[in-house]
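What you see is the complex with one protein chain gone and the rest in place.
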Amino acid sequence: MDARKTDRIATVIFWAIGILALGILAFIVIEIFVRGLMTAINPSFFAGKPEALQPGGGIGPMIVSTIYLAFLTMLIALPISIGAAIYMSEFAHEGRFTRFIRFCLDSLGTVPSIVFAIFGMTLFLFYLDWRTCLLAGALTMALLNLPVLLRSTEEALRLVPVTYREASMSLGASRWTTVRKVVMPTAMPGIITGTILPLGRIMGESAVVIFTVGVFVRSIPLSPFDPAAPLAGYIWYVQSEAIVPDYRTIVNGGAAVLLILLFLINFGARRLSAYYSKRKSLGG
Amino acid sequence: MSRERYIKMLLMACASLSFLAILLIFLFIFKESLPAITRVGIPNLFSTAWNPDKGQFGMLSFLVGTLLTTLGGLLLGAPLGVGTAVFLDQVAPPRMANAIRRGVELLAGIPSVVIGWFGLIILVPFIARVTNSAGYGIAAASVVLAVMVLPTITALSAETLRSLPIELKEASVAMGATRWQTIRKVLLPAGREGILVAVILGMGRAIGETMAVQMVVGNSSQLTLNPFQPTGTLTSNLVTNMGEAVGNFRSALFAQALVLLILSMILIVSIRLVTRSKER
Partner (left out) sequence: MEDNGDGHKMQVNNLTMYYGDFKALDDVSLDFASRHITALIGPSGCGKSTLVRCLNRMNDLIDGSKVEGEISLDGENILGPGYDVISLRRRVGMVFQRPNPFPKSIYENVAYGPRLVGIKNKEKLDSIVEDSLKRAALWDEVKKILDRSGQSLSGGQQQRLCIARVIAVQPEVILFDEPCSAIDPISTQKIEDLMAELKKNFTMVIVTHNMQQAARVSDYTAFMLVEEQGQPGRIVEFGDTNTMFTNPSDKRTENYITGRFG
């Protein structure tokens, strides 16, 4: 029958699509690893100092910059997004204000990262006369990730059963006390899991760091006001300037390191959420 | 009680920060682009002539580049994304579905530069060989964009499908429809709005995507419809030039950023329109 035949063809096509999707991922990862894995796991590479002109440079300070920046960004972004999420979920009534804020958040979420980058550059480097530094990048990145963090925190808060809040308030606790002592502790696992993926985004972001943090440093940045060179930006810089003779090796190696870093984060996030849901089902 | 009031205000301030942020961004970009708008003039800004040294700052070729690469990325990425979502939700056995879900998540996490680099060392030479050209251009950028929007479109479409009531499928199957018939005639139409939103959001990502595109599109100011010739997009132009630009040049670049902002706003509004009309 014609319908059955079409169904069979469709099934084949869908399988092909599914395999293609996986295949694309596999292809990219394999190609990068084939070219860069050996370099990536070489200690003189991932812990070594970079070279501006000579071959053989490493990416030690870049890795530190990446982690430092991610940490700083979260330090700024988390309290704000958690505070805002608590307001939206626990204190505000759904109305014009909350709808307006959600609109602002959605808008913030669609602004291209390059626009954030030049905004950050203009504000911090030109108006405030800073030099390219971690803090400028962290502040800009915090804005960039605000919508994502706020949404995941709000999700986690909403999953807390209403009846806990009722019980707490009926015992004479104020809203804030209820949030602090009952809602937040219950929602914390979800909130934490929700911050892991943005962490990955922050580490992979290049446009913002190029314009606000820096693309090359010789030594490990120490203070938030030091210039730094997060890995994603450095890779772009090396491949676009192509000054050092072994730039391909460096880029391949750097890309592999980035992939490893991000896979670890992804894996860690999954483990964390599995751990928390296991604890929950045991009545913890 | 006043402590509670104080805390509530503090929290509200946090929420209001999002308004402050978007406002600031708009104001800054607008202010910085004013010199170009007033001194260089809109006709100049929207021409195809891009010669910064001679004071010509026409962004039209870049605008076209953005639109064409976005279109190309969606043409490739949307069917693939929706198809993957359908496969995940309706066709794949549980373990395969899980593997694909994880795979798409991983794909989403791959940084722009890495995909761009992959495009540069593998895709571009391949295109160059096959089409006897330089390899850079809209085609390369479209493929790269398709890879980048795939996770977004897949994830959102899959979620839309998952949230459809099971009764829909059951009703169709009970009437003797094949799986493909059910998908085509019942599920996809029912999920139309959510899938549309997924595609629009994918479009937003494509428009704003910077690094990967910049690495493969060729960074030329030439307006071309030939997918295998180097050209430029708004985002790639910004990355290439913003570092050193001064004066009117810089301001003209901000004007391009302003156009990008406006394009994103249009997307947000269209998403709101699509979802609101369904609620009627």
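Labels A and B are assigned to the chains in the order they are written; within every chain, residues are numbered from 1.
Here, a contact is a pair of C-beta atoms (placed from the backbone, for glycine too) under 8 Å apart; a residue touches a chain by one contact, two chains touch by 3 or more.
Keep in mind the model is a prediction, meaning the values are calculated, not measured.
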item: Which displayed chains the hidden chain touches across the whole complex; value: A
item: Of A:I19, A:M169, A:I192 or A:L272, the residue in touch with the unshown chain; value: A:M169
item: Absent-chain interface as seen on chain A, which is shown; value: 93, 161, 163-164, 166-174, 177, 181-182, 185-186, 283-284
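Simple rule for what comes next: only the chains that are shown with their structure count from here on.
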item: Chain B-facing residues of chain A, complex; value: 3-4, 6-7, 10-11, 13-15, 17-18, 20-22, 24-26, 28-29, 31-32, 35, 79-81, 83-84, 86-88, 91-92, 100-101, 103-108, 110-116, 118-119, 121-123, 143, 146-147, 150, 174-176, 197, 200-201, 203-207, 210-211, 232, 235-236, 239-240, 248, 251-252, 255, 258-259, 262-263, 265-266
item: Residue numbers on chain B that touch chain A, as the complex places them; value: 1, 3-4, 7-8, 10-12, 14-19, 21-22, 24-25, 28-29, 32, 80, 83-84, 86-88, 90-92, 96, 99-100, 103-107, 109-118, 120-122, 147, 150, 154, 178-181, 183, 204, 207-211, 215, 235, 238-239, 242-243, 253-254, 257, 260-261, 264-265, 267-268, 271-272
